[in-house]
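First comes the structure, then the notes that go with it.
What you see is the complex with one protein chain gone and the rest in place.
This part shows chain A:
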Amino acid sequence: MYQYNQVDQQIVNERVEQFRDQTRRYLAGELSADEFLALRLMNGLYIQRQAPMLRVAIPYGLMSAEQMRMLANIARKYDKGYGHFTTRTNIQFNWPKLEEVPDILAELATVQMHAIQTSGNCIRNTTTDHFAGVAESELEDPRPWCEIIRQWSTLHPEFAYLPRKFKIAVTGSKEDRAASQVHDIGLHLVQNAEGEIGFEVLVGGGLGRTPVIGKVIREFLPKEDLLSYLDAILRVYNLKGRRDNKYKARIKILVEALGADTFRDLVEAEWVYTRDTELKLTAEEIARVKGFFTPHAYDPSAKDDASLDQQLKDDADFRVWFERNTRAHKVGGYRCVVVSLKPLLGPPGDITDLQMDVVADLADRYSFSEIRSTHDQNLVLAEVRQADLYAVWQVLSEHNLARANINTLTDMIVCPGFDFCALANAKTLNISDAINAEFENLDYLYDLGDIQLNMSGCINACGHHHVGHIGILGVDKKGEDWYQITLGGSGREDASLGKVLGKSVAADEVPSVLRKILETYIEQRTDEERFLDTVRRVGLTPFKEKVYATDH
C-alpha cells in the first residue's frame, strides 16, 4: 500500500497544527461558530445529537494493521471503546471531546492517517472496489488512481468551498462494488479499440433527496489526462453549481438542468485550457504510485494445500462461513475473507477496540498486514492462504466477526439514525435489531440468496436506501417513526433506483412486512432467480397485493 514520503507527512502534520490553532481560536471566541463549523467539517468533525463525532479518512478503504491498531487506541483512549465504519469506507468515532480532537489527529498523523475532507463541501474520500487488486476479472488495479486522486484533491485550494460535497469512485472491473454510478463522478477503467486502458467518465450520479444514476460524459479518457479532466469538471461545477439551495447544490442537479450534453460541452471547453498543462500525468509519476501496489510475495505452494477440503467436509459451520464470507482470489490457493460487521446483536458497521486489535493481528499473521473497509460496512482480509482459513475463521468466530451472512438480508447497510445523528428523522438501529430477530434463521437467509437491504434514517440517504434491493427510509410523521419501503434498487453495475412499494409502515410492522415481501419472492421466483431479478421481472404489483391486502 502507499507509504507517505516526507511531503505527505509534512502536509498532515501541518494540518494538525492548523486545526489545533483553529480549535483554540474557536474556544477563545476569536472564530465564529459559523466559520468554525465549515473548518471543522472539512476536518471531519461534526457536532451530533449526543456529542461531537469525528470521521477519520481511510483512503479508498485500505489500511495497515498498524493503522487499525491506532484506530483501536483512539477508540479506547478518547471514545467509548468502539467505532463505526461508513459507506465511504471511513470510520466514525461518536464520543470524542472537541478539545481533544487536535490530540487525536496528532496521534493519527503518526501512522499516516488524518480526517482531512471527510466532511464539508469539498472533495471527499475517493472510494473503490474492496477486492481491488485481487479480483479475478479485474482489468487494472484502481487503487493507484485513487491515490493519485487523493493527492490531487487533498487541500485543493480551488475546490474547498464547492456548492456541496463531492464524491468520486473508481472501479477496475466490470463488477461494480463501489456504487460508482451513484457518485458525483464515477470512473471506470476500460480498454479502447486500440487496446489502451483509460477511463470511462460518469458525472451527476447521487442519492439523497433526488436520486440519480450518473451519465457517461466521456467514453474514453486517456490515463495521463485524468487530473486535467477532473479539474475541468470541478471548475465548471464550482462556477455553475447552485448555491441558493443546499438541496439543489449537488452536481447531479446541474447536470440534469443543463443536460448531460451541454454539461459535457462546458467541461470539454474548459479542458482545452488545462489538458496540455502541468496537470498531465507523467509516466514516471504513474509508475511511482503503481509501485506501491505491486502484488505481494505470494506463496507458490499455497494451492497445493489439501487441508481445506478436509476441513470443509468435517466442519459444517466452517463450510457455511467459507461459502458465504469468502471470495475467490486471482492467485490460486488464496481467498478473500469478508469480516462481518453485521452481528446478530449490534449496529451494522460497529466494531470494538478489541475487535479492531483482533483483525489487525489476523492481518499481520495471515494477510500481508493489510485490511480493507467496504462500502457495505464490513472489513476484508483480502489475501489469506486457503490453508489458514480455518484458523482465521476460529479467531473471527470467537470475537463475533464471523456471522456467515455476507450478501444476505442481514448484511444490511444502515446509517446510525436518530440515536446518533442530528439530521435523522427516524431511528434505524431498533429496526435493524428487529430485522435480525425476525430473520435469525440462517438457513432461511441462504434460501433467499443474495439480497441487499439498505436503510436510512432520513432523506439524505447515508444508508443508500434507493439502491437497496430492499430499501427502507425512516420518516417522521407527527413525532412517530414510519418507514417507507422501496424495491428493486441496485448500486452495482446494473444500477437502478428502487420504487416505492406503497404507504409507509409503522416501526413494529417492518419485520412482518419484510416477511410478506420475501414470501412473495419465494412464490414468484423461478429457479435460481435472485430477489432483484424477480422484482424486475414481475414488478411491484404482487408485492403490493401481499403487503397491503386487507386482513381477513
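The rule we apply is simple: a residue touches a chain if its C-beta (ideal position, glycine included) is under 8 Å from a C-beta of that chain, and two chains touch if they have at least 3 such contacts; residues count from 1.
Everything below uses one rule, namely that contacts and distances are computed from a predicted model.
Entry comment: the absent subunit's protein name, as recorded by UniProt, is "Oxidoreductase", drawn from "Oxidoreductase", "Sulfate transport system permease protein CysW", "ABC transporter ATP-binding protein" or "Acyl carrier protein". Although one chain is not drawn, the whole complex shows that of A:39, A:75, A:168 or A:356 it is A:39 that touches it. The chain not shown here is touched by just one of A:69, A:143, A:218 or A:235, and that residue is A:235. Residue-wise, the contact with the chain that is not shown comes from A:285, picked out of A:285, A:299 or A:529.
Checked against the full complex, the one of A:273, A:292, A:444 or A:548 touching the unshown chain is A:273. The chain not displayed touches chain A at residues 7, 10-11, 14-15, 17-18, 21-22, 31, 35, 38-39, 121, 151-152, 154-163, 227, 235, 238-239, 243, 273, 277-279, 281-282, 284-285, 288.
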